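So that we are looking at the same thing, I have put the structure below in structure tokens.
Here the complex is missing a single protein chain, while all its other protein chains stay put.
Which chain is which? They are A, B and C, in the order written, and residues in each are numbered from 1.
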Amino acid sequence: MAKMNLLQAVNDALRLEMRRNPDVVVLGEDVGKFGGVFRATQGLFDEFGGDRVIDTPLAEGGVIGAALGMSLYGLKPVPEIQFADFIYPAMDQIVNEVAKYRYRSGGQYACPMVIRTPYGGGIRGGHYHSQSPESLFIHTAGIKVVVPSNPYDAKGLLLSAMRAEDPILFMEPKRIYRAASGEVPEGDYTVPLEKAAVVREGQDVTVIAWGAMFHEAQEAVTQAAEQGIDCELIDLRTLWPVDIDTLAASAQKTGRVVVVHEAARTCGFGAEIVSLIQERCFVHLEAPLKRVTGYDTPFPYTLENDYLPRAPRILEGIVETARFEP
Amino acid sequence: MAKMNLLQAVNDALRLEMRRNPDVVVLGEDVGKFGGVFRATQGLFDEFGGDRVIDTPLAEGGVIGAALGMSLYGLKPVPEIQFADFIYPAMDQIVNEVAKYRYRSGGQYACPMVIRTPYGGGIRGGHYHSQSPESLFIHTAGIKVVVPSNPYDAKGLLLSAMRAEDPILFMEPKRIYRAASGEVPEGDYTVPLEKAAVVREGQDVTVIAWGAMFHEAQEAVTQAAEQGIDCELIDLRTLWPVDIDTLAASAQKTGRVVVVHEAARTCGFGAEIVSLIQERCFVHLEAPLKRVTGYDTPFPYTLENDYLPRAPRILEGIVETARFEP
Amino acid sequence: MLASDKASRDPRLPLKPEDVQAPDVLRVLRPDGTADPRHDPRVEQKDLLALYRLMLLNRALDERMVTLQRQGRVGFYIGSIGEEAAVLGSAFVMRRNDWLFPAYREHGATLMRGMPLQRFLCNMFGNREDPVRGRQMPCHETWAPGNIGSISSPLATQLPHAVGVAWAARLKKKDDVALAYFGDGSTSTNEFHTAMNFAGVFKVGTIFFCRNNQWAISVPLSKQTASESLAIKAQAYGMPGVRVDGNDLLAVIAATRAAHQRAREGQGPTLVEAITYRVRGHSTSDDPRAYRKDDEVKPWEELDPIKRLLGHLLHLGIWTEQEDAAVRKDIEEEIREATAAVENLPPPELESMFDDVFAKRPWHLEEERQQALSRR
Partner (left out) sequence: MLASDKASRDPRLPLKPEDVQAPDVLRVLRPDGTADPRHDPRVEQKDLLALYRLMLLNRALDERMVTLQRQGRVGFYIGSIGEEAAVLGSAFVMRRNDWLFPAYREHGATLMRGMPLQRFLCNMFGNREDPVRGRQMPCHETWAPGNIGSISSPLATQLPHAVGVAWAARLKKKDDVALAYFGDGSTSTNEFHTAMNFAGVFKVGTIFFCRNNQWAISVPLSKQTASESLAIKAQAYGMPGVRVDGNDLLAVIAATRAAHQRAREGQGPTLVEAITYRVRGHSTSDDPRAYRKDDEVKPWEELDPIKRLLGHLLHLGIWTEQEDAAVRKDIEEEIREATAAVENLPPPELESMFDDVFAKRPWHLEEERQQALSRR
């Protein structure tokens, strides 16, 4: 075991897998000598050389498009999009190409890859260094979406992702790159994809979160406990395909659900979770399913802490949901 | 009054507004001499000339980006994306630029425009001539989304859109470009944005639809009536901002809701509608809110009629929802 | 101070057949049927005859499919009439281990690389034996055994894939080359720029093969770019750009060979601009009379690549008019038989719709599949 923060855990996973699998290549803007603007790829260029740790020209569509070709040829590319906010120039390649390649070729080809990207607010990044676009990709058939909330999961999920057969969007909560730290095994291990973690069991309200907001939710859950509200706290880890059994079981037990995310509310992933749960657990529900989310505005700079659904707002949502009487 | 199909209604609106407002320009691939691959802009080149009806090079991002600049300068651009499936090369311009320009400039600038695009399946178009990407844009703060289902609305809504102060994505259901036909006033009139139409009042189940699927829903509603199920049928017309009052009032009355869309289910706009309604009408609900939608696969060619949520599947959803007993 | 100051033709005018005779355009086949010995790629006679037969097959197939589409038997068709030399000449140069990324007109290349005609036709009908399982429109065939990439409607998206493949080959110490086809209109796309730039920077073995057929649906080349030529765009990426008479099979082979050799030897990518002309509509959905005059088309029809190769074969004395008539009849028959064999195959099974989204079906697709099946 070693103490690592989330960034180090990502870096460790990349290094281990590159040692284990010579087909893994890392590519993106500034990922080489510099080791990435957040230093997630630090040291990889020195260890594996410029053929496997590749600084690309400034074009996200080229990064993903070339990665697709590499993948067809049998490499396992791990492209990085420097900030999730800059993923749109690659949108066509991701949505129309990567996600559909297996399907549209009748299964003749596949293009597994792990697209890593730091996402989310809370680092004073304003409109373009704060976005959480996960729901756009969840809506896209053919790509999976994974978000770790702690170093242990980050390493184990990333290792799983790099061994998976499908394209995966691996979104890293940059706000807690350094703040989230903990014990992480030094060698190889995996955390299963498509399994949520029930981090706290409880009887009254199910609270669902992921990434950086998981920690806000956790804080709110602790405070709720002080008010006598016993929450079940779920960290999704894989957003899609979501671990529906865990969600449904919990919602059936508590009958009350709060979903938290920092993306804008409208058509955010919260809406899908709400819909899935009410479809499955209707008769068990004792309160409206509650969403506590970012607002439907671009992500603001100065007021970012008001924009983000932080613990106090989540607590409010929990209390409202717990107290709801039809 | 004149008999027009939906395509002619769109064409008529464009022509009328170009006559009325010299600042309106139409631009896109093949919109000029050819009049568009669906002929929506037919005759405009001849009437208004190449300065106002502009064939562009083959780059959707350039079409939208240039339109933004034109809008800043005081023109009212009406760019066309030839198929909604090809909107992704313009994703960055739409999501990061057009939608945020007013906000991020502190209101110093605005870039109203109407982005027209044919969308949806049912024309044997396979993966890339069938998509319904509305939810990606509904998730994006700063752009409105409008979808007509008939010629009268198409003309009236498009005229409203071209006079609005915000960027609007105007999605045209190409499957019914010619099939939907009806009486349309010949001169100027508008249909209000952000107002749904209650096309049929009913007591048992609220059915919500738009675009081409509205007609499938209507057929299902008629068949349901034969089985004694009295549906309230709502045509959204503007998807976002959605006419929440109309939806909530209807859901409160019926307590049972079916939402229909052809986009894939997961994170489709149906999820948002479900969430909004259950947040507002929880105590009135007598059955789970039901989504009848496209499947979570890329849009298939041969099996498109199985993919689309056509009347029989909608009817099934209506019956299931009507009969649901907690 | 100006980087560009040499006199040249006005890019705002359409290309004329005479322009193909410009000194910077590689030509081999002369009007009299002889080959310019300076550039003749010296293709073996049996290959020449095979290529000629394939051009005829390609042409006959295109004509037949358009007819089937008109008869409502096929949903859509997009072919390469008049562009067969560009497609087949370039594909001919590529080795078995090389990769091809077609746009959507290169069915001849797919057949050359081993896709059986019947399987190709299954794709036309989108039936159960369609290699892409009826999922895409006709003319979006995929044939992995021939290293043919998956065809996508969004234009030019295959260009960075061809870069990635050639790049990966180099990283794996192979000399495999990847060739991507695209049209003149596609040079305006994001992906053209990105793929060319990446290929230039990383010196990968990709051949960018542009079928400059001078139209993008209704938009003529002169409205697509103001550059002097398409080949000149290569300079922006530090790679050579070559122009070739795209209706001249031998010239196409010669130009592609040079590019192929560069690629194989690690000298990097090449842009090949094959000048040709789209003598028909864009696809079965198009009617070109709405935007261009027939008399613009006529002179290009004179340069028909099949006629020109036939002239050469006759000149060489390795082919006769009688053989020609016979083989054309054979081909018609071959297509008719293959069509008859597959036209009535059943559509894909409903449950197949839920396969291949992912390697394994997750719960939600399993659920949707069950629902769909229960409805049957």
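Assorted remarks:
Simple rule for what comes next: a contact is a pair of C-beta atoms (placed from the backbone, for glycine too) under 8 Å apart; a residue touches a chain by one contact, two chains touch by 3 or more.
Keep in mind it's a predicted model, so treat the numbers as computed, not measured.
The undisplayed chain touches these shown chains across the complete complex, A, B, C.
Contact with the chain that does not appear here is found for just one residue of C:P102, C:G241 or C:G281, C:G241. The missing chain, though absent from the display, is touched by one residue of C:T110, C:Q158 or C:S188; that residue is C:S188. Although one chain is not drawn, the whole complex shows that of B:R104, B:H215 or B:R237 it is B:R104 that touches it. Within the entire complex, the positions of chain B that touch the omitted partner chain are 25, 51-52, 54, 56-57, 59, 61-62, 64-75, 77, 89, 92-93, 96-97, 100-110, 141-142, 144, 164-166, 194, 241, 244-245. Seen from chain C, the chain kept out of the figure touches residues 1-5, 11, 24, 26, 188, 190, 192-194, 197, 200-201, 203, 223-229, 231-243, 255, 268. Residues 29-30, 32-35, 37, 55-59, 61-62, 85-86, 88-89, 124-129, 265-266, 295-298, 300-303, 306-307, 312-313, 316 are the ones on chain A that touch the missing chain.
Here, only the chains that are shown with their structure count from here on.
For the pair chain B and chain C, the distance between C-alpha centroids works out to 36 Å.
Contact of a single residue of chain A with at least two other chains is seen at positions 89, 92, 96, 100, 103-104, 141-142.
In chain C, the residues that reach two or more other chains under the touch definition are 130, 135-136, 140, 152, 154, 190, 357, 364.
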